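All protein chains but one are shown in place.
Each chain gets a letter, A and B, in the order it is written, and its residues are counted from 1.
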Amino acid sequence: MKNENENKYNEPFIRISKRGIPLPFWKALGIRAVALLAALILCGIIIFSIIKLNPVNVYVAMFEGAFSTTKRIWVTIRDTMMLLCIGIGLAPSFMMRFWNIGAEGQILMGGIVSAACMIYLSKTLTTLPMLLLMLGFSIIAGGIWGLIPGIFKAIWNTNETLFTLMMNYIAIQLTAYCVALWENPIGSNTVGIINPRTRAGWFPELFGQPYLLNVLLVITLAVLMYIYLHYTKQGYEIAVVGESENTARYAAINVPKVIMRTTFISGAVCGIAGFLAVAGASHTISTSTAGGRGFTAIIVAWLAKFNPFIMIPISALLVFLDKGSIEISSRYNLNDHVSNMIIGIILFFILGSEFFINYQVKFRGRRNENIPECEQQCNTKEVEA
Amino acid sequence: MTVDNQKTVEKAIEMVNITKTFGEVVANNRICLDIYAGEILALLGENGSGKSTLMNVLSGIYAPDEGYIRVYGKPVSIRSPKEAHELGIGMVYQHFKLVDVLTAAENIVLGLNENRLVDLKNVRAQVKQICDRYGFIVDPDKKVYDMSVSEKQTLEIVKLLYRGADILILDEPTAVLTPQETEKLFAVMRNMKADGKSLVFISHKLHEVMEISDRVAVLRKGCYIGDIATKDTNPQMLTDMMVGSSISLNIERPEPKDLKERLIVNNLTVIDKDGVKRLDNVSFTAYGGEILGVAGITGSGQKELLEAIAGLQKVEEGSSIRFISPEGKEEEICGKDPIDIYNLGLGFAFVPEDRFGMGLVASMDLVDNVMLRSYKKGKSIFTDRKTPKELAEKIVKELEVITPSLSTPIRRLSGGNVQKMLVGREIAGNPSLLMTAYAVRGLDIRTTHTIFNLLNEQKKRGVAVIYVGEDLDVLLELCDRILVLCGGKVSGIVDARHVKKEEVGLLMTQLGKEATA
Partner (left out) sequence: MTQLIALLQAGIMFGTVILYGSTGETLTEKSGNLNLGVPGIMYLGGIMGLMTTFYYEMNNPNPNKFVCLVLAMVSAFIASMLGGLIYCILTVSLRTNQNVTGLTLTIFAGGFANFFGGILNRLAGGVGQISVATTSAAFRATLPFAKSLPPLLSMLFGFGFMVYLAIVVALLVNWFINRTSVGLNLRAVGENPATADAAAINVTLYKYLATCIGAGISGLGGLFYVMDYTKGTWDSGGGIEGLGWLAVALVIFSSWNSKRGIWGAYLFGMLYWLFFYIPNLTRRSMELFKMLPYLVTIIVLVFVSLRRKRENQPPGSLGLPYFREER
């Protein structure tokens, strides 16, 4: 470094270091809240500059889109449960550091077999056995779809990010095949609502609410998954394998078995999400049944640090944004892709805020001081105390 | 300060009031250190004394929280390794900074951008020049993943010289070398010193410090204790400076009694996944009631030996490992994996070399870690956390483990406390065979002696203890017998009480006369 004055000295400007002691919970939450607020403000600015509308009105409209009528509230809840279900499915995989990007495909597989039951067995079974059968098949179908990449990872350490990604597209094509197979009316390339009159295979209303069963099913799954991951031996094994395979082997854990079991479970729960989508929500099957939620759920699971209960508010937020955007798009004559833009911006901010939670930044002013003589060597007694 | 012939010698480096903290730990506490041109300075200190941190500050990896550095009298701020290089400062790290898939020449030229296109002819010529001048041997076109540890280290030094380093810092360079390779290293170090270069030699091997250095500087617990000319000091004085009070090097060694055969290894052969033979026809017997040391240069097969016994390493046909329980029941465990061994209930304990990569789960807390080997107990699908919690409390109390609480993630504990938890857990299962690999590596003196006491206790209870270690002085004082491995073969099994250190060193580097063919 060149200095005019020999004794001048320039300090580095910014120093970043990991926090030794983690921030208290409320402070961390506060930082995330600030990030959310900043993101909403930015979105507001964008909305205003593009569409010249008052952002507050827009946000109010969004709120109404999600919550203005009882029906809408239930739809919001139903879709939150759907997203939550997928997130629950991803939790065990991610805890094992198995990057399951294949939720889209696993959902579709569950959806296909559910739709198949609805179409072929509508005359033979009553509601309860039909639903149980569909549930069972969805678990198996989704589970297998998750297991296949799991087997290759377990035995040959094949990269799972890519494998699961490709499985998505194979599942989409299988779905397209089935749609062509079951299309109604012929030539329309859509399946249409299945069993609209008999409602065979549809979730029944409970206490007059069409989507209560969805809620019960998913909340039960959330509780079960939480208990599974944190209180059972299998959950412990998942955590150890996720940390280090060597440690797992040392602990006499059968690593391939754990990987395969976990990927099956992960896929199975996503398969249940497919069952939920077909039997409990749209009552049809198409290549957009998953609708990108398999990817969104990855982010939900990540932000929730794989805790099923924390996933609830996060899923709710995303679904709210989605519904709200659809509302404003129809009200103000936009298109509903704006929801993905807003969600993306909010997620960017929240992801970025993690930095301030985990690290501390120290600023150094530029100091130009004369270097003093060496101080007395430190008092060792002082240190040992 | 004057050195040698009453001439004032230039100060190459002056570090003034360097302070560096990580979270709550003060790694360097207002340290002042001078390095002169043309000297070999040994930097001594226990693990945790701050010597690596200090040198990382000098080489630009860490930025000090406070303090200043002068290079040849000029104040500088070293904000990155690049700036350190420009000032002529270079460091050879314990964990080599080499890219495996590249060749030696490519690694040397990395980051220099001398030419737009990578032109290795010039590089090869210059490398030859450097090698001839100081006495190194480097093959410029060899891929790093094909190189031995010693070759990689040589490459690291040549890399620095190629970039015109005048001040070289060597961080524990002899930890991975045979005695012969160490001599070669010392020879080139003397050549470099004669050429006017300054060398900082970080070590805690006192005999080497006495042999090669001109001056010794001592750090303790982040503070600078003082420096002294090597010719004016001796190992005892240096130990006092390092440790703060006179601790004799005495390790207790009770006489073994009532020896019972516990583990009989016959013709154990291991070939790793790259097809290299790591163990070749190894045979020995470990007895309950004694400590059997395993000596050898890093990579002679110690790791494979312990892992083969634990069931973590595949073994070849013809190998046999027989385990005899204290009750006399015999079991062939060769080829069984940890799951089988666990199911047989054989009472093995294994403290692996890789603490966080194998023995513990870094992100889990103390209780979850204590549970690691026993979590399967019981028929319930739920984990039992009560028993491990009690055990964890017991270990923390009896071994004086310093931790904020039982639910602290174990990675936040210091090295010594981590190891105490690990060893404590392994011993808690009342094993009849205890294997430890480098159990005291990187630990401070007090913890080290605690561990030795634990091992001796186990020995007195009739446990067969296998101790793999790298410090020959410890092996000679702690163990009853020492098995020396050389290149995967048993070079010799000697009585630790009556063997000389040089004999063991020799067995480590060439096969002894009694070695099995």
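We adopt the following convention: a residue touches a chain if its C-beta (ideal position, glycine included) is under 8 Å from a C-beta of that chain, and two chains touch if they have at least 3 such contacts.
Being a predicted model, the structure only gives us computed values, none of them experimental.
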| item | value |
| --- | --- |
| Contact partner of the left-out chain, one of A:S49, A:T69, A:T126 or A:N157 | A:N157 |
| From B:R116, B:K397 or B:H498, residue that would touch the chain that is not displayed | B:R116 |
| In chain B, positions touching the absent partner | 22, 59, 61-62, 80-82, 84-85, 91, 93, 97-102, 106-107, 109-118, 145 |
| For chain A, the residues touching the chain missing from this view | 16-18, 99, 101, 152, 156-159, 161-163, 165-170, 173-174, 176-177, 180-181, 189, 292, 295-296, 298-299, 302, 334-335, 337-345, 347-348, 351-352, 354-355, 358-359 |
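The rule is simple: only the chains that are shown with their structure count from here on.
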| item | value |
| --- | --- |
| Residues on chain A engaged by chain B in the complex (per definition of touch) | 1, 3, 6-12, 15, 17-21, 231-236, 239-240, 243-244, 246-247, 249-254, 371-372, 374-375, 377-378, 380, 383-384 |
| Contact set on chain B toward chain A in their complex | 16-17, 22-25, 29-30, 32, 63, 65, 68, 70, 73-77, 79, 83, 220-226, 244, 310, 312, 337-339, 341-342, 350, 352, 354, 356-364, 368, 371-373, 375-376, 381-383 |
